[in-house]
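Complex shown without one protein chain; remaining protein chains in place.
Our next item is chain A:
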Amino acid sequence: MLFQIQISRMKTSNVIWVGNYSTVVKRDPVLHWSWKSELPLECATHFVRMRSRVDDAKIPEPRFWSNWSSWKEADAQKSLGRDPLFLFPKDKLVEEGSNVTICYMSRNQQDNISCYLEGQQIHGEQLDSNVSAFKLNKVSFIRKTGTNIFCKVDQKDVIKGIVLFVSKVLEEPKDFSCETQDFKTLTCTWDPGTDTSLPKRSSQSYTLFESFSGKKILCEHKNSCNWQVDSDSQEMYNFTLVAENALGNRSVSVLFSLTHRVHPKTPYNLFLKNVSGTKATVTWKVHPIGNYSTLLCQLDLLGEGNVIQQHNVSIKENGEYLLSELEPDTEYMARVRCADANHFWKWSGSISQKFITAEAAPSEALDVWRNVKSVSGRPTVTLFWKPLSKLHANGKILSYNVTVENLDRPSGLEVHSVPATANGTELTLDQDSYQIHVTALNSAGPSPASVIVVSGDPGNEEVEEERVNGTEDGFSVSWKPQSGKAIGYVVEWCDHPQDLPCDLQWKNLSSNTTSTVISSGAFRPGVRYNFRIYEISTERMAYLLEKKAGYLKELAPSDNPQVVVSNLTSHSFTLSWKDYSTDSQLGFIQGYYVYLRSKAEKECHPGFKKATLPDKSACCQHRIDNPEQKTFVMENLQPESVYEFLVTPYTSAGSGPLDAFTKVTTPDEYYLVEKGPYTHTHHPPHDRLRFAHHDHLLPKKSVENPHLTIMNVSDCVPDAIEVIHKPEGSKIQFLGASKSLTETEFTKPAYLYLLPAEKNYSGPGPCICFENLTYNEAAADSGSCGHFPVTPEALPGQPGPLTSPENLLKALEKNYMNSLGETAAGEASLNYVSQLASQMSGDKDSLPANPPEPVLCSEYKMQMAIPLGLASPPPAENSGLSSTTPLDQSEHYR
C-alpha cells in the first residue's frame, strides 16, 4: 500500500508537509510512521491526515486514491500548565553547525517578550499572536554544560529558558591501520579526533567490523582495538571502524593482507663481546614471528650521536655482527631494530647499548718544538709539544718520555719522564749536540718518537728582519730555501708577545713549502708580532732562516715621545727623544712630525709647512722621514720669544695625539753669571739665571704662574751674587744609582731646587745654595740650606705651584728616581730654580718620609733686593695646549 500523508500547522488549511509512505500491509496490521517537526510541536497545533491506494504491480491500472482521512489534531499545548511563558524544545542535543528552531509560547498576547542567547538578544518570527519561533543557524559549541537561551516578559520579572546542548562534530577516525607482532593478535589504532562527550552523555564509541569473517567487536578504547587472529587460514582482512554517538556515526575501512602488516617486537638481549681497540662483536635476539618469517635487522653504530656505520643483517632469532674499523678508546653505541624481511611494514622499536673500545698505543708522534737559550752560560733547551688529539692519543696519556742522547760524546741515554699534565720540559745541556726523542705513553704503549736535535751553538741569529703585512686571515709568511736539503720548515711566533711567557706557537711545514698563512685568534691590531722561520735539516736540527715582523693592523701611536730640550740659545734649541723605542709601538714608526708655533712669528721656518691643528689653530709642521732620527734642532729663532713645540711619531695609520705642546722661551743675548771654576766643562754661550717661581726677583710677574722662564738680568738690579763651587772632582751621588756622575759628565743642564733651611733635609756633599737674606730671615739665621740633588725633570708639568716646600719635595721625589742616570747638573748654567719665601702652605703630611739626600751643593750667598718695576715681564699665559718647560730639560707630563 502507498500512503500519502499531509501535515498542517496551526490550521488544517496550512499544509506544511506532504509525503508518501509505502509498505506491505498484512492482516490487522498496526503501522508506525514518524515525522520530525523542525518546530517544536509544543508551540503549535499540528494536523495530520492521509489517504491510500494499492501499490502492487499485480493490480492493474487504474489504481485510485482512497478518500482523505479526517484531520487528526496533535496539540501539545493542552498538556502545559498555567505558566505565563513557555520555551521549547527543552534540553535539546544537537551537533555543532546544525540548524535549530526554538519557539516560545505566551499565555498573554499583550506581554512584551524578549529572548536572549548567551546574553545576546535574538529576534524571531511570530507564528501567531502568542507564538514566536527563532531559527538558529549553524549553532556553535560554547561549553560542555550547554548554551542557555532564555526569554523574559518585560515588566513582569518572568524568566523562562532552555539549555541547548551542542555537541562537537563527530569526526571520521583518522590514521586507521592494523598490524600484528605475532600473527596472533591484530592491533588496530586510529586517531579518534575530537571528544564529543557532554554531561550525562558519553563520548563516541567505536566498533570494529571485519567483513570476511563477519565478526564485530566493540572497542574498549577510544583509539585502539585488539582483534584476535583465529587461525592461519585468513590472509586478507577488511576492517570497518565505526565511530558512533547519540547524533550519528562515521566510519572508515581498511583492506590488507596479514603478512604485509608485520610489526616486529623490539629486539632484546643486545650485548657487546670481544671488544678490542678496533673491533667488537654485537649479539642480540628477536621474538620469532611465525614459523617461516625472516627478519631484517638494521645495526647502527653511533659515535657522538651520529651514525657512522650501518649494517643490515637477516636473522631468524639470534643476531650477531662483527663491528670493525673502530677507533681505540672511543665510546660508541650499537643500536638494533628489525622489520619483516619479506614485506617491509614498520621497523620495530630500537634497542641500544653503549661500549668503549680498548686503548691502543698512540698512533702519531708528538709535534715538538724547542727554544734554546743560555742560562748562566749553559744552553738550556725548553721543549714544547702539543697534546695529541683524541684521535691519535688512542687512550689516556699517562706520561711523556724524553730521551736525551749526546751525539758528540756517546755516553748512554738520559731518560726523563714528564707528567701527562705537562706540555713541555726544560733541559740544561752543554755545548754538545743532542738528539732528543719525545714519546707519549698510554696504557697500551708509547707513541712513535718525535726526534729533534739541538746544539749549544745557537747558530746564526744575525738575520735581518723583514716586514710582513697582516690581513684578516692572518700573516702571509714566505721564505727562501737556503740549503736545499731541508726536510721541513717551522714558523715560530708568540701569540702574546707583550706577555711573559709569550705563549710560544709554531707551525710545521713540509720541505716543499715556502710560504704559509699564520693565523691565530689571539692576534690583535696594534700588536707587533715577530715570526722566525727555521729550516729543519736532515739531521733534524733547526736553523734560523728568516725573521719577519708585522702587525695584523697598524694603529696610530697612542703616545708621543718624551722630548728633551737642550742647547738653548737665543736663536735655537735642540729637541731630542732618544729614549723613544720604535719597536714596541702600535705600528711601524715611519718618522716624526715636529710642530712649532709662536706668536712672534707668523711665517713658517724653512723646512716647515703650515698645518692646522684639531682645534683649528695654525702651526708649522716639519716631517722627519727617518724613524731613527730622534733629534731635531730648531734654528733661526727670535731671542726672548716664546715657542711651543710638539713632537709626534706617525705610522701608516696616522700620527700620535696632538695635545700638549711644550713652551720654550728663548733668552736674550746677555750673559748674567760669571762662572767660577767651571773651566773644565763645556759651557754654552748663554748662561742664565732661571727662576721657577721668582716672585721676589720679578716683581711684575704674576705669582700665579709657576712656570719657569728666563729672567732678563737687565730687568734686575743686582746686589750681589756669588757662586761657590765645591772642589773639583766631586761627584754627584744619586741614591740608588748604579753609577756616579762627575761634573764632567754633566752634559745636560739642570735645576737647583732650594728650600728654606730644614736640617732634616740637609746632608753632606756639594750643593748649590741660594740664600735669600732679604726675604727669609729665618732661613738666613739657620745658617744652612736645603741640599737636594739636581733633578732636571722635577719641575715640568707639576700640577701645583712649587712655592711651597711640600710640593717641591713631591716633585723632587717623584722625578728623582726617574731621572737617575740621565741627570746632570748644569755645566755652564747657574740655575736658580726656586727661591722660597717662608710661606708654608699645602699639606705638610704629604712630605716624603725619606727625601732624597742632597749630594751636591753650591751656595748662593747673597741676593739682591729687587725694586718694583724692574723685573722682567712674566711669561706668556699658557694656552690650553701648552705648558712651559724648563729650558734645558723638557718632558711632558699628562
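Keep this in mind: a residue touches a chain if its C-beta (ideal position, glycine included) is under 8 Å from a C-beta of that chain, and two chains touch if they have at least 3 such contacts; residues count from 1.
Everything below uses one rule, namely that contacts and distances are computed from a predicted model.
Among "DNA-directed RNA polymerases I and III subunit RPAC1", "Protein O-mannosyl-transferase 2", "Vacuolar protein sorting-associated protein 33B" or "Cardiotrophin-2", find the name that the UniProt record gives to the complex chain excluded from display.
According to UniProt, the chain not displayed is called "Cardiotrophin-2".
Where the complex has a chain not shown, which of A:10, A:50, A:76 or A:163 is the residue touching it?
Of these options, the touching residue for the absent chain is A:163.
With respect to the chain omitted from the figure, which of A:11, A:63, A:143 or A:174 is a touching residue?
The missing chain is touched by A:143.
Which is it among A:118, A:426 or A:669 that touches the chain not included here?
Checking the options A:118, A:426 or A:669, the one contacting the hidden chain is A:118.
List every residue of chain A that touches the chain not included in the displayed model.
Counting only chain A, the missing chain is touched by 87, 90-91, 116, 118-119, 142-148, 150, 156-163, 165, 199-200.
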